[in-house]
Every structure is written in structure tokens, then in C-alpha cells.
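To keep things clear, I will list the structure first and then write my remarks on it.
Only a single protein chain was left out; the remaining protein chains are all shown in position.
On to chain A.
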Amino acid sequence: MKDSLVLLSRVAAHPDSRCWFLAWNPAGTLLASCGGDRRIRIWGTEGDSWVCKSVLSEGHQRTVRKVAWSPCGNYLASASFDATTCIWKKHQDDFECVTTLEGHENEVKSVAWAPSGNLLATCSRDKSVWVWEVDEEDEYECVSVLNSHTQDVKHVVWHPSQELLASASYDDTVKLYREEDDDWVCFATLEGHESTVWSLAFDPSGQRLASCSDDRTVRIWRQYLPGNEQGVS
């Protein structure tokens, strides 16, 4: 019997507008969705059905493009076309916007938490990738502005175990960043896609990176360390 997916539930999530992104919390009990109605909704189960537990409005003035849960599951970051990123703190069933990260010149396209929970990355149509540090008092500080891409940056994702960041862009490339001598630098550019790279994902071991693009391909990338047998630089 072939494995197949069974539809459990269908919900009208964002009235009259697009639902742009979904994210499961680390515990797998809540689903956050965001959309063109400028709101974020938190979904949970009540018995057999999915219900909306919370609506986070008043955070953004334009489309919310992506949401990301912190590794501990107590915070939610939201990236918006209004050029800001909001950080929401969970208090039982409610969420409170604790801070708004500003700085990007135009639409923020993606936000991602590093596995340590101390770093956050955002990217924007302004072609830059920003790295933010979080301290124990929930204070956020921008520690780096990376201007390596030549076009709109669509997505950022952290390596599962190393402090390594990857970004995907309208300039058809994927770039990798890490901290070297207290500075964040772009140490590699993956070329090959023939059009906008929309999204990225590391496998759980972090050894492979998958990218998908407007060129209708999915590419899997593998890292070759210095001194490797195959002679790949």
C-alpha cells in the first residue's frame, strides 16, 4: 500500500487575502500562519478540529510574509512588507509584541532564528542580510549588515548545528556566511540556478543544502572542506 497524505482539515485562514507562510512551533502543537491581511494567526487543535487560538494584529502595516518560532518556542518573529520585523512573546494563549526591528529600507522577505536562540537573521528587497544578537533582557542589536547579494534577498536559513547562515536571492545565487574575526562575512556563493532562488533548507545533519528556484529546479548542495579528496575548492 503506497504511502499517501490524507487531508485532515481545511480552514479559511486569512479572509480575502493570501496566506503567505506557515510554521509549526518546535513542540508541534501550534501552527502560525501569516498573510496579506497583515495579521498572524495561531492555530491549535480542540478535539478533532483546528481552531484559531489567537490573532496577532496591530503588528504590521502591510503583508506579513514569513513567521518563525524561536528554538525554545516562546517567541515568534514576523517579517513584513512594511520593512519591519516584529518579535512576539508568548504568554500562554496570548502574544505580545515586545519589540520591532527596524532598519531595512524596504520589504523584509524572511526571518530566521539560529539554533542557539541568540541570533536572528533578516533579509530584504534592499539586497541586504542583517544579523541580530539577542541578550537575556530581550534586547536586540544589529551586529552585521551584509551586502553581498546584488538583488532582492528572498530567504534566509541557519545551519542546524553551526553558526552558519545561508541566503537565497533574485540574483540567482545562494550565499553562505559565518563569523570570522568578530565580523560576519560571505565565504561562499553557490551559482548554478538560472533564475530567482526562492527558498533553502538544510538537512538535519547540515551536510546538504537544498535550494529551489524559479528555473523550475531543486538543487542539492554539499560542502567540500579544504583538503578533501575530490579536489573541490
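Heads up, the rule we're going with is that a residue touches a chain if its C-beta (ideal position, glycine included) is under 8 Å from a C-beta of that chain, and two chains touch if they have at least 3 such contacts; residues count from 1.
The rule is simple: contacts and distances are computed from a predicted model.
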item	value
"BRCA1-associated ATM activator 1 isoform X3", "NADH-ubiquinone oxidoreductase chain 4", "PIGS transamidase" or "Cytosolic iron-sulfur assembly component 2A" - which is the UniProt name of the missing chain	"Cytosolic iron-sulfur assembly component 2A"
Identified contact with the non-displayed chain, of A:Phe81, A:Trp130, A:Trp158 or A:Phe202	A:Phe81
Touching the absent chain when the full complex is considered, from A:Ser9, A:Thr29 or A:Ser195	A:Ser195
Contact footprint on chain A, counting only the chain that is left out	18, 36, 62-63, 65, 81, 106-107, 109, 125, 152, 154, 170, 195-196, 214
